[in-house]
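Yeah, one chain of the complex is gone here, protein chain that is, but the others are all in their spots.
Chain naming follows the written order as A and B, and within any one chain the residues start at number 1.
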Amino acid sequence: MRVNVTVNGRPRQADDVWEGESLLYLLRERLGLPGSKNACEQGECGSCTVRLDGVPVCACLVAAGQAHGRDVVTVEGLAARAGAAEGHLSPVQQAFVDAGAVQCGFCTPGLLVAADDLLERDPDPSDADIREALSGNLCRCTGYEKILDAVRLAAARTARSGQGA
Amino acid sequence: MDFLRPARWEEALAAKAEHPAAVPIAGGTDVMVEINFDHRRPSHLLDLTRVTELYTWQDAGDRVRLGAAVPYARVIERLAGELPGLALAARTVGSPQIRNRGSVGGNLGAASPAGDSHPALLAAGAEVEAESVRGTRLIPVEEFYTGVKRNALAPDELIRAVHVRKATGPQQFSKVGTRNAMVIAVCAFALALHPDTRTVRTGIGSAAPTPVRARTAEDFLNAALAEARCWDTGAPVPPAVAAEFARLASAACRPIDDVRGSAAYRRHAVGVMARRTLAWAWEQHTTGEGTARCA
Partner (left out) sequence: MRPTRTDLTQQSTRGGIGASTLRPDGGLKVTGEFAYASDLWHEDMLWGHTLRSPHAHARIVSLDTAEALATPGVHAVLTHADLPAATRYGLEVQDAPVLADGVVRHHGEPVALVAADHPETARRAAAKIKAVYEQLPVVTDEKSATAPGAPLLHPARADKHAPHVPHPNVVHCQPVVRGDVEAARARAHAVVTGDYEVGMQDQAFLGPESGLAVPAEDGGVDLYIATQWLHADLRQIAPVLGLPEDKVRMTLSGVGGAFGGREDLSMQAHACLLALRTGRPVKMVYNRFESFFGHVHRHPARLHYEHGADRDGGLLFVRCRIVLDGGAYTSSSPSVVGNAASLAVGPYACDNVDVEALALYTNNPPCGAMRGFGAVQACFAYEAQMDRLAAELGLDPVEFRRRNAVSQGSVMPTGQVIDAPAPVAELLRRVKALPLPPERQWETAGGSADLRALPGGVSNTSHGEGVVRGVGYAVGIKNVGFSEGFDDYSTARVRLESVAGEPVATVRTAMAEVGQGGVTVHAQIARTELGVAEVTLQPADTRMGSAGSTSASRQTYVTGGAIKAACEAVRERVLELGRAKFGTYHPAWATAELLLEGGKIVTDGGEVLAGLADVLDGEEPVEAERVWRHRPTEPFDLRSGQGQGHVQYSFAAHRAVVEVDTELGLVKVVELACAQDVGKALNPLSVVGQIHGATTQGLGLAVMEEIAVDPATGLVRNPSFTDYLIPTVLDTPAMPVDILELADAHAPYGLRGVGEAPTLSATPAVVAAVRQATGLPLRRVPLRPEHLTGTDVPA
């Protein structure tokens, strides 16, 4: 089957898609966008989190055919979406690097998409709100402490720079 | 495998009539797991995500007609007033990502005894709107679950909506899992006060082959509350009544030992949740206040 989908603002097409394929497979293996990660493929880890028509979802649980005609944003599109200059990071991405929130990094893309969504909805979340918003994203390396630091840091930096934006 | 993409409800019904083995998929939160792990290879996937009416809900007098594919996140955000028990249950489903995709209709279609919606639907009172090219029928939710992962749908039927009675009193939902988020129920309990009829209804999840009401416990409690004139006076539920209610709720379970929990624990926990949810709901009823913050 053929699937047409807009990914990170670009219209993309894939042919000969097997009907049982997930959006995750489509992105990773057919569209050259392996940033979204294949950690569990059962919706229990959040590593494949992407935005589908703006809404964070597990790409592993979206059938590729369901994405036909839809709009997808992956970790590869976060910086551009945030208006970062070419070669620069979005505030959330930069905060993850700066706060030491990245170790092996396999959970990072999904966490970034989830955190980006949280900060868009709530620019100044409480710790409990951050925890609840990120509770669908497993991390095995960090114990989450530095991830919480990163989200707080991104929120604080955005608040400071956002005065004029 | 074929991928069917009906744009309208009638097309979906026609496709299901033509391919009764087709597996409907909306949020994909159950179906895609089975496909990814090679547990299921249906001949057809019937994608319902283009049938937009399934994502809407309507006020239908004393009920909400909830489209089959309305995601849990929407139930939490928009329907916590009319359907508080279902909203509480929805908040315990999977993860934020899952709640953005999964739906009550999907929960019913899968009919897992561990589905989080079921106890809340049983306690509130609900009917499943099932439809095929042959026509529409409303199935009381109690009759919908027919076995482990089995439901009352005919092969050519699809779930179009769920009709859930609007709350006339406080509702509670409680679920035990061995993790503080993103966990499948070891067991769950829902309770709804219906002051209009002076009745209490319940729902038990994951402690029997199907979701069930604890009818003996309900009958006992309804009689005991009437006898003690609690509805008239707003007096607290007598501890002995609460204890017996909990015991009967526990006795309504027919649980198994499995990798998620023991049968004995499930019976025990359902009793504890029954007692606690009754206390919370009754306090809300008598004081008009909640005791837990739904942030």
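We take it that a contact is a pair of C-beta atoms (placed from the backbone, for glycine too) under 8 Å apart; a residue touches a chain by one contact, two chains touch by 3 or more.
Since the structure is predicted, the reported quantities are computational estimates derived from the model, not experimental observations.
> Taking the whole complex into account, name the chains on display that the unshown chain touches.
A, B
> Hey, which of B:A12, B:M182, B:A214 or B:A242 is the one touching the hidden chain?
B:M182
> For chain A, which residues reach the chain that was dropped from this view?
18, 20-21, 28-29, 32-42, 44-45, 47, 74-76, 78-79, 89, 93-94, 96-98, 100, 102-109, 112, 128, 130-132, 134-148
> Considering the whole complex, not just the chains shown, which residues of chain B touch the missing one?
36-38, 88, 91-92, 172-184, 186, 257, 259-265, 267-269, 272-273, 276, 280, 289-293, 295
Keep in mind that, in the parts below, only the chains that are shown with their structure count from here on.
> Quick one: chain A and chain B, Cα centre-to-centre, how many Å?
Distance between chain centres, rounded to whole Å: 30 Å.
> For chain B, which residues are in contact with chain A within the complex?
Going by the criterion above, the answer is residues 1-3, 5, 25, 27-29, 31-33, 35-37, 41, 45, 47, 49, 94-98, 100-101, 180-182, 295.
> Where on chain A does chain B make contact in their complex?
1, 18-20, 22, 41-44, 46, 49, 55-58, 60-63, 65-66, 68, 114, 128-129, 132-133, 135-137
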